[in-house]
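The complex appears here minus one protein chain, its other protein chains still in place.
And then subunit A:
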Amino acid sequence: MAPALQFDDLLPPPGDAVTALKFAPSSSSKLLVSSWDTNVYLYDIAQTEINQSPLITKFKHQAPVLDVCFGDDDNVAYTASVDRCVNRIDLETGQITVLSKHGAIASAVVYSAAHAKGILVSAAWDSTLHIHNIRDLGSSPIRVALPGKPHALAVSPSKVVVAMTGRIINIYDLNAMRDLFSTGGTDLKPWQQRESSLRYLTRAVACMPNDAGYATSSIEGRVAVEWFEDTAESQARKYAFKCHRQPAPDGDGDIVYPVNALVFNPVHGTFASGGGDSSIALWDAEAKRRLRQYLKLPNNVAAMDFSNDGKYFAIATCPGFETGQEDYSGVGLTNVQFRILGDNEAKGKSSK
């Protein structure tokens, strides 16, 4: 029997359901958690080892915060919030500045510091992307119209993947974005436009740390893995599989849960999926194997992340939203937890 794979709590938990959870780029123990309670929480797991509260501070916004990401270093963060704003937070002073305002709720932000570019991409439900040049904050962002409402956004070392309504997936090239900054152009064409490999609404996207491809998940208990390279061989490698399902209690078919979160391990290149069935599984994308399944969690998995050195694995759990639900609240039912990964816990299987 494998040892019990349990998670420890980070206390106090956020005041309401969690929307995103991200580890810092330098320190492996610092993480940001954004919540529906309008706050962004900064935790440091290392504080638990010296019996201090891991909650360093929180940053109050005007409206619920739907996404958060770190900037160049551990002192800068960017958020997307329900008040349509894309914000920059100075984590040292707590100062929040609005970078741009979308025409609808801003739902996601990603930041890329690769090749000293400093590009912040935000997505909003008015089907637009805003591309911010962080090296020149005075300039107004480039606005890019999308063919559909964005539901998930992820960044790899060279690409940005946007998953939208209508099963459209646009892949943008970061170099093309940087070129726009220097030329002053505003017309950004996707590097590739693809149809989602999944039949239902995309829930999450995550890019492989080696820049080779990405994984998507849908509301219908399924995960797809595909590669960027646009050759017949690479495209033939793509696959999808079912997961996060449970046999119905009456024995008739399965109950299918959404796969809310995907994240790749930066060290081993394996990835984790977290679903509405309150479980997390680790997968080896190359070997097409499940590595392990963690013990059942108290609630739906809303967000997850690995620390930059692959040491920590943090997760956020809160109630899930079901079809037809009239009201929703994650108050008192939200948890942020972490575990220290074993040396080989997230390591892929050697192909036999």
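In this section, a contact is a pair of C-beta atoms (placed from the backbone, for glycine too) under 8 Å apart; a residue touches a chain by one contact, two chains touch by 3 or more; residues count from 1.
Assume contacts and distances are computed from a predicted model.
Engineer: There's a gap in the complex where one chain should be. From "C2H2-type domain-containing protein", "RBR-type E3 ubiquitin transferase", "ubiquitinyl hydrolase 1" or "KLTH0D04048p", what does UniProt name that chain?
Structural biologist: "C2H2-type domain-containing protein"
Engineer: I'm checking contacts with the chain that's been left out. Which of A:Pro14, A:Gly276 or A:Gly348 qualifies?
Structural biologist: A:Gly276
Engineer: Among the options A:Phe228, A:Tyr257, A:Phe271 or A:Phe338, which residue touches the chain absent from this view?
Structural biologist: Touches the omitted chain: A:Tyr257.
Engineer: At which residues does subunit A meet the chain that is not included here?
Structural biologist: Given the touch definition above, subunit A has residues 17, 19, 36, 62-64, 66, 81-83, 105, 107, 125, 149, 151, 165, 200-201, 203, 219-221, 245, 248, 251-258, 276, 320-323, 325, 327-329 touching the missing chain.
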